[in-house]
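Working notes for the structure below.
Here the complex is missing one protein chain, while the rest keep their positions.
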Amino acid sequence: MANKLYDDAAAALEGLLFDGMTVMAGGFGLCGIPEKLIAALRDSGTKDLTCISNNAGVDDFGLGLLLQTRQIRKMISSYVGENKEFERQYLGGELELEFNPQGTLAERCRAGGAGIPGFFTKTGVGTLVAEGKEHKDFGGETYIMETGLTADVSLVKAWKADPAGNLVYRKTARNFNPVMATAGTVTVVEVEELVGPGELDPDHIHTPGIFVQRLIVGRDYEKRIEQRTVRAATGSEG
Amino acid sequence: MANKLYDDAAAALEGLLFDGMTVMAGGFGLCGIPEKLIAALRDSGTKDLTCISNNAGVDDFGLGLLLQTRQIRKMISSYVGENKEFERQYLGGELELEFNPQGTLAERCRAGGAGIPGFFTKTGVGTLVAEGKEHKDFGGETYIMETGLTADVSLVKAWKADPAGNLVYRKTARNFNPVMATAGTVTVVEVEELVGPGELDPDHIHTPGIFVQRLIVGRDYEKRIEQRTVRAATGSEG
Amino acid sequence: MPWTRDQMAERAAKELEDGFYVNLGIGMPTLVANYIGEDIDVTLQSENGMLGMGPFPADDEVDADLINAGKQTITELKRTSYFSSADSFAMIRGGHIDLSILGAMEVAENGDIANWMIPGKMVKGMGGAMDLVAGVKKIIVLMDHTNKKGESKFLKKCSLPLTGTNVVDMIVTDLGVFQRPDHDSKFRLIELAPDVSVEEVREKTEADIDVAV
Partner (left out) sequence: MPWTRDQMAERAAKELEDGFYVNLGIGMPTLVANYIGEDIDVTLQSENGMLGMGPFPADDEVDADLINAGKQTITELKRTSYFSSADSFAMIRGGHIDLSILGAMEVAENGDIANWMIPGKMVKGMGGAMDLVAGVKKIIVLMDHTNKKGESKFLKKCSLPLTGTNVVDMIVTDLGVFQRPDHDSKFRLIELAPDVSVEEVREKTEADIDVAV
């Protein structure tokens, strides 16, 4: 089998990066982000990036690392509220920003990966989001057209992989990762664990290996928590 | 929890059926078809059905049962080659037929369930399928618009369910079932096994319970095979 | 006496029905989960990819891979399923969620809602709010009746950039409850907080409403 496994994040990105490129990065907030690959992208110094990611990380973690170093020229996101450096650069005109409704962003990535260049949605009709977009009526209701998104490289975080590149995600760390995995010209994945051939149940693979070109196993995941909310310890189940 | 479990297929369809309705039925060939629910639909005598299903069954099984009894007015399918009765009724002008490319059919069902009334695809451009459809250029290439599909009732076959209606499919019996489960105004599901709450791994549920309104456990599945192809018994693995 | 935030949440919770699938917005709407009646069964959806959201975890149960749309750590239940963001919003935009309860900066008498952007201030983004108001079957807004300056937030016309047009079905404020049976009808005041008068509501409401209390 064609070897997809690379030694580390820097090796996995080698030859793929260029100034002005478009990068998708999975994750919701800091949950399920490709920590190692983002750090390697920062270390690469690649500039003028267009980053497609639901959020922009925090000041010192996630995509915030690339904001610190001013490697990002434009963000396509649904929510960037956690990041002061983002605010500073945006208000200073140093950063472009395109807000997409979260569902539109997810569907645009899916569409890009599925060969769908445009689709209609009710989301955003009558709002700023609809400005300049094609409007069309279906069954007496108005919809707007949104376009598919692809990326030069997609950075994805999964839980487990096998050598064929089949992926399984864990809990809400799945989020944008599976659709972004389909939308990268090259998709680079980091996982916490590599398992042997046949160890993933074929009925339960979230991302088939065809979407994965390069793969690394990350170590010592930080997995930072943004809002640690707990209750008093009592049994509970519903 | 609202009870989704019904005693049998007839009970699960009660109150949902009316002449002229649109029904989606999962399955590819005879693999993963809702055997019990199709039989109950036949027994109900509901007429003038529009059936959305990749295939039309064989003469005496699957949707072929509803052709025998002339309950189907129109089929929306990608391939109907296995059915003589279908051919007879179609050539006799008793049956309407709308062919969709298989991927277009699958995507139309997904779109219907996802609130997408239209999307663009390259499939079928320049063919009979494109006639009368909106054409649009994206990036110098021509695409046609296809519309979302929904059904009054979707009939779905899964392998296992829990009481919340969460579903897991088995191997290639999955096929059209998950997308059709999302596109029914009411989705009725038959499974081979009902498991207890929490017994399905939440990371590995194919269809979340929100899409399932009614549920039965079927017995004595026939699971007819169309092309039994075997090799001489020797070990092999790849 | 106007309702407190908890009382508003408690009132909104009465709109939940047995078997409902519900998405609760970030902030005050989250409180609604504390008041779900014990006689009904409601499944909470979190748009980051989870159906069947449980309570906050005990200290030793905290899992960085398990958060809600407000980025808070949570737990799973025996009915829980996880899915991608695309599948999550297919669920939302496809009309499969029965009810969403959201906060708002402004609501207009025609059902328009503005809850994501104040011009001149740093915009954080709409997140999933535009998808929710466009796709969910019923939208309830939970908000203070007036802003910090005492001005009505229930207006003839929203002044802020919209999140959705003609989408709100019910509004629960600290002063009362406003409802309409369909998207062509006027909102009607159907309930008052204790000791709040119709006159006070009229005075603090710019929107043209009917009164049915």
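Per-chain residue numbering starts at 1, and chain names A, B and C are given in the order in which the chains are listed.
Here, a residue touches a chain if its C-beta (ideal position, glycine included) is under 8 Å from a C-beta of that chain, and two chains touch if they have at least 3 such contacts.
Small disclaimer: the values here were computed from a predicted structure and weren't measured.
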For the unseen chain, which displayed partners does it touch in the full complex? A, B
Against the chain that's been left off, what residues of chain B make contact? List them. 28-32, 54, 77-81, 87, 90-91, 99, 101-107, 109-110, 121-129, 159, 169-179, 206, 223-234, 236-238
Since one chain has been left out of the picture, which residues of chain A touch it in the full complex? 1-2, 110, 112-116, 162-164, 166, 182, 197-198, 200, 202-203, 205, 208-211
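One rule holds in what follows: only the chains that are shown with their structure count from here on.
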Chain at maximum distance from chain A, centres defined as averaged CA atoms: B
Which integer distance in Å separates the CA centroid of chain B from that of chain C? 35
Note: chain B sits from chain A at a C-alpha centroid distance in Å of 32
How many angstrom lie between the centres of chain A and chain C, each centre taken as the mean Cα position? 28
Multi-chain contacts only, two chains or more: what residues does chain B have there? 114-116, 202-203
Listing for chain C: what residues touch at least two other chains? 76, 78-79, 82-83, 89-90, 93, 135
